[in-house]
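Removed: one protein chain of the complex. Kept in place: all other protein chains.
Up next is subunit A:
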Amino acid sequence: MTTTTGPHPTRRLILQGAVSVALIGLGNLPFAPALAAANDKYPDEAFKLKNEAEAIKALYGKTPEPSDKIKLDAPEIAENGAVVPVSVTTTLDKVTSISFFVAENPNALAASYRFPDGAIPAVANRLKMAKTSSVTAIVEADGKLYSATKDVKVTVGGCGG
């Protein structure tokens, strides 16, 4: 029996994963590219595009197919459009990337995360939404692209009951 002094191997993998995942989605912050995994360039062009389909194409170079293996959690009606909590988990294998798109925002791509081998494919973040829109999560797994979509209403408020 061998003994190890370092962290449990699985745990170390997760931690490594977490470091390189860190928020490409912070947008135009100048240091963001440095945080991306070594082999990935900051997807400057994709973040600038207005149209969702074009942004997906620019980021991944292919089109996604809907998958029920992605769980996209978002409110039906946002309590505050400036900070809409949206999270994704998936049972897909070999996930390398998860991205969020808000179709009606001025720029559709809201955040993109990369996952090194062994990282648990789960992301929770808050999205700023200009108005009522579909929110789409794209998961890249084993070289293929999958999507899940949910409508989130950003309303002017007011009530009747």
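As a convention for this text, contacts are C-beta pairs under 8 Å (C-beta built on N, C-alpha and C of every residue); 3 or more make two chains touch, one makes a residue touch a chain; residues count from 1.
Going forward, contacts and distances are computed from a predicted model.
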Of the listed "L-lactate dehydrogenase complex protein LldF", "Exo-poly-alpha-galacturonosidase", "Thiosulfohydrolase SoxB" or "ABC transporter permease subunit", the name UniProt assigns to the chain that isn't shown is "Thiosulfohydrolase SoxB"
Per the touch definition above, residue among A:51, A:91 or A:155 touching the missing chain: A:155
Where subunit A meets the chain that is not shown, the residues are 75-80, 132, 151, 153, 155-161
